Structures are given as structure tokens and as C-alpha cells.
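The complex appears here minus one protein chain, its other protein chains still in place.
In order of appearance the chains are A and B, and numbering begins at 1 in each one.
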Amino acid sequence: MNDDGRPLFQQIAELVENSIIDGSLPEDGQVPSTNELAAFHRINPATAAKGLGQLVAEGILYKKRGIGMFVTEGARDALRFRRREHFVRQYIEPLIAEADKLGMSITELKSMLDNREESR
Amino acid sequence: MTVTAIDAEPIVSVRGLSKRFGDVTALDDVSLTIEPDKIYGLLGRNGAGKTTLMQILTGQDTQTSGDVTVLGGTPFENARVLRNICFIKESQTYVDDLRVKHVLAAAGHLMPGWDREFADRLLDDFQLPLCRKVKKLSRGMKSTLGVIIGLAARAPLTLFDEPYLGLDAVARHLFYDRLLADYAEHPRTIVLSTHLIDEVSNLLEHVIVVDGGRIIVDDDADALRRRAVVATGPAETVDAFAAGARVLHRESLGSQARTTVERTATEPERALLRAAGVELEPVSLQDLVIATTTGAREITA
Partner (left out) sequence: MTTQTATTTMTPPRTEPGSDSRIGAVLRVHTVAWPLLIAWPVAILASSFLISYTIYFLVDNDQEEGFTGSVFSVYGFVLAFYLQAMAQTFPFTLGMSVTRREFFSATALLALAQSAVFAAALYLLSVVEAATDGWGVWMRMFGLADYLTDNPLLQFLTIFSTLLLTTAIAIAAGAIYQRWRATGLLAAGVGVLGLGGIAAIVITWARWWPAVGDWFADSPRALPLVALPLTGTAIAIAVAWLALRRATP
């Protein structure tokens, strides 16, 4: 859980986001409670609450008083969109940087990707 | 999860606390507050003063100077305050001739919030034999007994002072699990003092580090983690990155250097650094504590 530079609560938020993106948490479906998340990941409930709280603030989740937290409609698409931007920063840029180190041009990268697509 | 009172008064308030034993100063002008219903980690090396602090907070010993307010009163010989505190320490004495069930019954008489069923479930989980006499218990079993009492007492202020001597890793993790689960259902203030920092770091909401009788760290756990990074890479670049910030630790091997430095980096900065061959890693709580206590450097909250 802690092998990342980011605070725990953000990691929790990300895990929940991942579940939404891959469909295991459907829209309008209920999300595990803070206590359940805390127990499962063995972290302080306050941290879990912060993570879920962040998702509520971003509109990804909403609260039904007395029942729990649920996935907002349209959250999946919103997250996918946001992730794409992150994807560029997290994967594309390092890819280019590493390629540079190895003395490969972007054109070479492109042909590598093309080859990959053919054998998919 | 929980709704805390809006104007949450601290449950513990310490100001200018000092404790001297002859010419040894165990605690030196300590000031801190503990807010209700959070899990606090009280970390530090052996002999740093953690146990002394806890003993004064629970009325087992008195301070040489300074003010201590717990649950609105001074703890020493104060029944109103003390009945809401449970202090489990590593070297807890039990009555040797009693059996485990007697000790638990005794705890039940003394602790107002005692949950008998919870104690029974814990006995089962930890496989502690009910009918065995205390003098026949191994070190680990005695620790288990202490841990069970501390959990089942449900005291509004619960302190654990290195309660796991003799507990193996499985038992310790069982303890953390039960602690977390029960804390979630029945929120209360928990202070955990330990050496095994990395094991508990995810449980803690707030961290206090004691070194040489002084408080050198007193901060929210998340904020603390974000405060510093370990930068590894070409020495020049690393040093440039660390310039102007407080360096907690530095090692070098040839042209490579590894520095624990009190600063953060944004995503673009990280990308740039990565391109320059410098990797940034988070500092584990344990490394942070080690770096700050060996160097006795202060990170003020």
C-alpha cells in the first residue's frame, strides 16, 4: 500500500476509481464503507474516510444518508477521461524519455507500436 | 464514519512537562495535546521517555514540573479521570496465582466499558487458555492477555506501551486487525507506543516522536509522509534538488548519492528528475523516525 509517493488516502481513492473504471463497481452501486475499506487494507479509518471524501468532493461518489456511498452516474466516463491525461504524464512521457536515453527516435517508437498492433 | 463533537476539546493537554530522576532528565519541557478519537503513535528509541510520559499521563507517576490535564483533570489519584483510562504496558504485573479467567473477571469489575463477549471472541482468536494460571503463561501469552484486556476494556483513553513483547508476527497482525476493526465500531482515543514503526504506520492518524526526553515530531501522519522524499541518482543533480531544504540523511557511493530531504516535488519536477536519472521515493515512517532521532533534528509541525 505504501510503495508510492502519494498519501495513503489518495491511494485508496485511486483503488476505488480503478474499480469504477473496470466496471467492478457499477454506477449507482454501493461502495464499501470506510470501516470495510480500513479493515481490508489495514489502514486507519480516518484515512479511508479521507479517500472516499475526496471522491465525494469530486462528484465521483455521492452519499445516501444512513445507507452509504454510491457511484455517481457518468463517473466511469469522467474517470476514463481524466485518466487519459494522467496516462500521458505517467506512461508516454517516461516512454519518450527512456527512448531518448537509448537513442531511439519517436519514429522508431511509432514503428514499434505499429508492429505491436499487427500482432494483437 | 463518525461524527465528532464540533468543538473537540483535547483529551490530553500537556504543558512544560518535565520529569527528573535524580540527575537524569527523562522528560524535558514536553508540551503536546491529544485529540479525542484518533489513533496516535508514540514513537522513539529505547529510553527516549515514552514510557515515562505514559506513566505520568495515567497517574502512575508524577511530574517534576509542568501541567498535565487528562479528561479535564489531573490524573494522579483522580478516580473520575482514571476509570476512563486503560494502560497496558509490556511489563504489566498480574497476580500469579490467578487463572486467565479470573484476571479477565477482575478487569471486568474494574473497567466500566468492559465488553465480555468481545473479550471471549478475542480469547478465541488468540487461543489463550482460560484456565491456565498466570504464572504458567509464556511471555507471549502474557502479552496476549494484556492486549485482550486493553481492547475489551473499551476505555475512552487506551494506551498501549509496547504491548507485544513475545508476540509473533501473526499475533501482532491479528492485534492490529482487531484494534482497527474495534476502533472503527467504537471510536476512542488510542495511543500506541512502539518500535515496530513500519508495522503500525498505516494505522496511525497522528505521530509523536520522542527523543532524549523531548518531542521532536508532532504531526498528522499523512502530512508527515508527504514532507520528505528520498532522492537517489547522480550526486550533482541530487544535491541540486536538495539545495535549500533540510537534509535529514545523505549517503553517497562514487558519483551516486542518496539523500533524505525535507521537500516535495511536483509531477513535472518528478518527470524532469526522472529524465535526469534521479528517482524519488517516499520516506517510510520508520526511516523518517530513524533519520530524525539519530540526527536529533527537529521537524516542527
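Rule of thumb we're sticking to: a residue touches a chain if its C-beta (ideal position, glycine included) is under 8 Å from a C-beta of that chain, and two chains touch if they have at least 3 such contacts.
Keep in mind that this is a model prediction, so the values were computed, not measured.
Undergrad: Out of B:Leu17, B:Ile39, B:Leu53 or B:Ala184, which touches the unshown chain?
TA: Residue touching the chain left out of view: B:Ala184.
Undergrad: Which listed residue (B:Pro36, B:Gly66, B:Gly212 or B:Gly277) would be found touching the missing chain in the intact complex?
TA: Within the whole complex, the residue contacting the unshown chain is B:Pro36.
Undergrad: Give the residue, chosen from B:Leu82, B:Leu204 or B:Val217, that touches the chain omitted from the document.
TA: Final answer for the missing-chain contact: B:Leu82.
Undergrad: Which residue, B:Tyr40, B:Tyr94 or B:Phe241, contacts the hidden chain when the whole complex is considered?
TA: B:Tyr94
Undergrad: List the residues of chain B that touch the chain left out of this view.
TA: Considering the whole complex, chain B reaches the absent chain at 1-5, 8-9, 11, 36-37, 55, 58-62, 71-72, 77-80, 82-89, 92-99, 102, 105-107, 109-112, 149, 155-156, 184-188.
Everything that follows uses one rule, which is that only the chains that are shown with their structure count from here on.
Undergrad: Please tell me the distance, in whole Å, between the geometric centres of chain A and chain B computed from their C-alpha atoms.
TA: 31
Undergrad: Taking the complex as given, what residues does chain A use to touch chain B?
TA: Touching chain B from chain A are residues 1-9, 33-35, 38-39, 41-50, 89, 93-94, 97, 100.
Undergrad: Spell out the residues on chain B that touch chain A in their complex, using ranges where they run on.
TA: Residues of chain B touching chain A: 1-2, 38-39, 176-177, 180-181, 183-185, 201-205, 221-222, 225-226, 229, 267, 270-271, 274-275, 280-282, 284.
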